[in-house]
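Only a single protein chain was left out; the remaining protein chains are all shown in position.
Our next item is chain A:
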Amino acid sequence: MAAPTLDAVLTGLAQDEATGSLRVGKEGTVYYVRGRVSYVECAATPGVEELLGASGRISANGMRHARQEAGPGGDGGALLVDRGVLSRGELEFCVLSATLDAAFFLLTSRTVRTRFRESDAHWLGVHWFFDVPGLLRECARRRARLERAWPSAELDARPVTPLRRIPGTHALLTRLQWELLLSADSTATPVELARRLGRPAYSTLLAVRELAAAGLVVTGETAALPKRTPKPSAQQPTPPREPGRSTSELPQVNGDATDVNLLLRLRDALEAL
């Protein structure tokens, strides 16, 4: 008998009104409270701890202390709110954001090795609920949103490389796109950049696809372009362009004899067709 899919396992736990944690391979964990999902963690995406740490609200040490103090089955989130690290609204949004981000990556996992631990709870406590069908629907909606922004997954796992020069004269950037372009070093992938910046991985992926659509990062298409344009020869450098002159990619007319020869050869070739 084939192993049940991850979706089927998730739906089954919801129907059983389970409370506890479901480990999905080594990739992450889904926390349930009475059949509803209260939190999702994924190794690839920053969790609430990392998001809060990167925002400078709390140190890694402060977070560790809070976690110890909350203890198993405690409400670490409430503790953080009491300490004034963040407001209740921010905590809820943080949990919601991190959960959907993790779910987006975890639920595409091909791992079917899952292990359920009865009544295991996340140290942050319960601050938002998701029903399983709603969570799956939202993941599908986010995938469709990515496709609308730029219908190719080619950049999702590749290092982000900004173009050295942009094709137009102006570019409009969002804050996240700006941060991404500053941090992109041609070695880090979108998900790695997300971790570095303390931003949700999905938002980063979306921003990279939007940058690709705006023609501001190197894509397979733009990377192939330089090969097609001939390199200027070493002994005959092209004269610097005067400002204000057309910067179109048409070849320059210079009355060089080789050009005439090329034209003759072209004409011959065309006639031979």
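Throughout what follows, contacts are C-beta pairs under 8 Å (C-beta built on N, C-alpha and C of every residue); 3 or more make two chains touch, one makes a residue touch a chain; residues count from 1.
Note that in this section contacts and distances are computed from a predicted model.
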item	value
Chain excluded from display, named as in UniProt, from "NADH-quinone oxidoreductase subunit N", "Multiple sugar transport system permease protein", "(2Fe-2S)-binding protein" or "Roadblock/LC7 domain-containing protein"	"Roadblock/LC7 domain-containing protein"
Absent-chain contact - pick from A:R88, A:R117 or A:R265	A:R88
Absent-chain contact - pick from A:L51, A:A121, A:L180 or A:A212	A:L51
Selected from A:R23, A:R142 or A:R158 as touching the chain missing from the view	A:R142
Contact residue for the chain not shown (choose from A:T29, A:T45, A:S97 or A:T189)	A:S97
Contact footprint on chain A, counting only the chain that is left out	51-52, 54-55, 57, 81, 84-90, 92-94, 96-97, 100, 128, 138, 141-142, 145, 172, 176, 198-200, 202-203, 206
